[in-house]
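Single-structure report; data block below.
Now for chain A:
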Amino acid sequence: MSVTLLSVATAISQAILGAIGSVLPQPASGAVTNVNTVDGLAALIFAAILLLASMLNTIVLIWWERKLLGRFMDRRGAMHVGYAGLLQNFADGIKLFRKDTVKPREADTLGFWSGPTAYMVTSLIIFAILPVSTGWNSGSLPLSLLLALAVFSFAPLFIFVSAWSSNNKYSLIGGMRSAAQMIAYEVPILLAVVAVVLVSGSFDLQTIVLEQTNYWFWVPLFLALVVFVAGMLAEMERIPFDLPEAEAELVEGWNTEYGGMMFAFFMLTDYLRALLGSFLIVLLFLGGWTMPGWVPAAATSFPLAGIFWFMLKVYIVFTVFVWIRASLPRVRTDQLLRVGWNRMVPLALLSVVLAALLVTVKCLPVLGCIPTLGG
Partner candidate 1 sequence: MNASSVTTASGTAKAPGTELPVVTQPGVPFIEIETLRAKEFLPAAKEALSAMIAERGREDLTQPVFNWAGRNSLFPLHWGLACCAIEFAAAFGARWDAERFGIVPRSSPRQCDLMIVNGTVTWKVAHKLIALYEQMPEPKWVIAMGNCATGGGPFRTAYSVVPGVDKLVPVDLYIAGCPPRPEAMLDGILKLEELIRERKE
Partner candidate 2 sequence: MEAEFPALVSARLGDRVAAVEVFPGTLGRVRFRAEAALDVFRSMRDDFAFDHLSMVGGIDWVDHREVFYVLWSDARRAYVILSTDLPAENPHIESATPTWPGANWHERETWEMVDIHFDHHPDLRHLLMPDGYVFHPLLRSFKLHEPEELEVKTRNV
């Protein structure tokens, strides 16, 4: 009975094609309603649902941050456009798409236009890989975690492409600094992920989440969680590792040459990556869509319960990010890189050692035992 994204997609395409088939004469309706066209359209609808869900979620995330940040700053946040400011981000988006995009004369055309678009598209692809609930993903890829992190780390490349191609000396410096920061923080993230994979035994996000059915990983792997969160903050370029915003103040940010639609891509992608960061944290450490044992069965049995709890955790994690943004100042560029290499990488290695110890000894004095690992 379990409702999965694929079943929903095929049901929709079945309905559509059935309706079309009934209208057409016999040989044509046969061609329309046979199996492979239905599956083809189902795949299309599957992708459409995923894109729509991720885009809408990002826009709601932007609204959520502006309202929360407002309350942290003792003010109201966006409230006059639509109910309680919900349509504010749509207004921003439409206005930015409407403005005429200006390309500096000497800017390299291909890089200038393709940089931001590729930056956004690669972040969108990852939404297809990450499972949201049992069955709500694009099939069980054995290495889904590895694929997600690989595509996630394309971003510095495209930032560098757009910074270099806008042919502005300061944007180039800004772009190099952003790329350096992101690459510097990929190593600790991957090491933290190694710790999780050691404990859960597989690269497939599905099994990682199933492993955590009654024992979430953030208890034994707390150090890995801290390293992963710090790394994600740097990947998402949020305070305290807020380089492009600061660059706009110091030299020239790498996205200063972009106006209009391209700037909208950058703004949207910042929050897309924030959403992806929260997804990854919840999947790897907070047990994805599984709820601990003491939660009453009714709470996890209504349809789409998995998605509800998963998104609740994602928004809670994002609220912590906004809380950090409202209360901490910005770290300087060289301190940032020094902290990245000298502090984060050793901590990540330590967390991997701890995970290995956890797997062999099965129980640790302080952190308690992992019952599932017995089986």
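As a selection rule, all candidates are chains of the complex that A comes from, given by their letters.
Criterion: a residue touches a chain if its C-beta (ideal position, glycine included) is under 8 Å from a C-beta of that chain, and two chains touch if they have at least 3 such contacts; residues count from 1.
In this text, all values refer to a predicted model and were calculated from it rather than measured experimentally.
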Legend entry - Chain touching chain A (counting every copy) in this complex, out of 1 or 2: 1
Inset, instruction - Please name which positions on chain A make contact with candidate 1 in the complex. - result: 21-32, 66, 70, 73-81, 85, 87-88, 90-95, 98-102, 248-249, 252-253, 256-260, 263
